[in-house]
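The block underneath contains the structure these notes are about, expressed in structure tokens.
A single protein chain has been removed from this complex, and every other one stays in its place.
Our next item is subunit A:
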Amino acid sequence: MPRVEAAEWVGGPPVRDSDAVAALIPMVRRIVAARVADVTAAEDLVQETLARVLAASGRVEPGMLEPYAIATARNVVATAWREQDRQRRNQHRVVDLTAPDLPEGGLLAEEERSAVAAALARLSERDRQALIAHEVSGRDTRSLAAELGSTAGAVAAQLHRARARLRVEYLLARDRTEPPTDRCRPVLFALSSGDRRRQREVDAGRHLLECDVCAALGQPLLERAPQRDDEVRIPIGGDADVVAARQAARELAGRLDCFSPTDLTLLATAVSEVTRNIVKFAGSGEVVVEVLDEPRRGVQVTARDAGPGIPDVERALQDGYSTYAGLGLGLPGARRLMDEFAIASEVGRGTTVTMTRWCGDR
């Protein structure tokens, strides 16, 4: 946004719009400064106000420019507050049907209510009724099951799915966002329900690296999803995360009581190598470490990025292939340290390394 410079007020027509707006700067500054203490933030809001007034100046009566600027400044400040507050509030909860009356005032509560209403409207009739009966009217699953001619377990599962769907629809409605691709809703739903098998089927991890909308919405969904003690997810953005990833893998695998100290060090070393590859070649990505029960007990590591991809995977798996110092032992070395090792890479889309170490003898 071009900064609007202060200028002398020149009275009488013809006055260029920008001059008229520039003359409003001291007043706008006063209005914003009275409400926002942070100098940098205040200056940003002043600039945004002026840009809006400038854009509207052709449509506003000459005598109306000043009151219009005052109203705009107040609006811009209020929006900034609301935005800040909304982000803070939504860190903790994604959706709560029995939201208490919000002290922040009518507008906010209204916004919240309409997002919940829009989300509910997107559920199936059956899901909606079950949720409302359970969450708002306080009916338990047993009595709902009796009424629906179902079992308490089936009702609980239905409620779980309905809640997961509601959280997704709520976030979309709250942000007034329409998902950009057909894959978005299935991915978000799989995240929201914490269904790992489903997440794998829809390749949720990769989609989150590629889709900004889902990446933003996925964060609160993942935070809200029940904490798993058999999975750890480490966002990778730099050197220090290489250490964090290998230590997390060692810690999680160590809890299984089936790996020797040597096994754990082999695993940690392999994780170090594949994570470093993310940092070096893609800049960022994520590493997921999870406990497997099928077909055997073990630990699986998924390292994925949305980087440039590897043009020749076969060659990358040969010793000595490297474009950075480290003797090129990264990928082939990691493969030697693990029981299973697979790379999927697409140029321009990114790379996913999946590797597993099984419990017990090798």
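Keep in mind that, in the parts below, contacts are C-beta pairs under 8 Å (C-beta built on N, C-alpha and C of every residue); 3 or more make two chains touch, one makes a residue touch a chain; residues count from 1.
Heads up, the rule we're going with is that contacts and distances are computed from a predicted model.
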- Item | Undisplayed chain, where the name is taken from the UniProt record, one of "Sarcosine oxidase subunit gamma", "2Fe-2S iron-sulfur cluster binding domain-containing protein", "Carbon-monoxide dehydrogenase large subunit" or "RsbT antagonist protein RsbS" | "RsbT antagonist protein RsbS"
- Message: From the list A:A78, A:A121 or A:A240, pick the residue that touches the absent chain.
- Response: A:A240
- Which one, A:V46, A:A69, A:C214 or A:L264, makes contact with the chain that was left out? A:L264
- Among A:H207, A:R250 or A:R304, single out the residue that touches the unshown chain. A:R250
- Query: Can you name the residues of subunit A that touch the chain not displayed here?
  - Reply: 239-240, 242-243, 246-247, 250, 260-262, 264-266, 268-269, 272-273, 276, 279, 319, 325-330, 332-333, 336-337
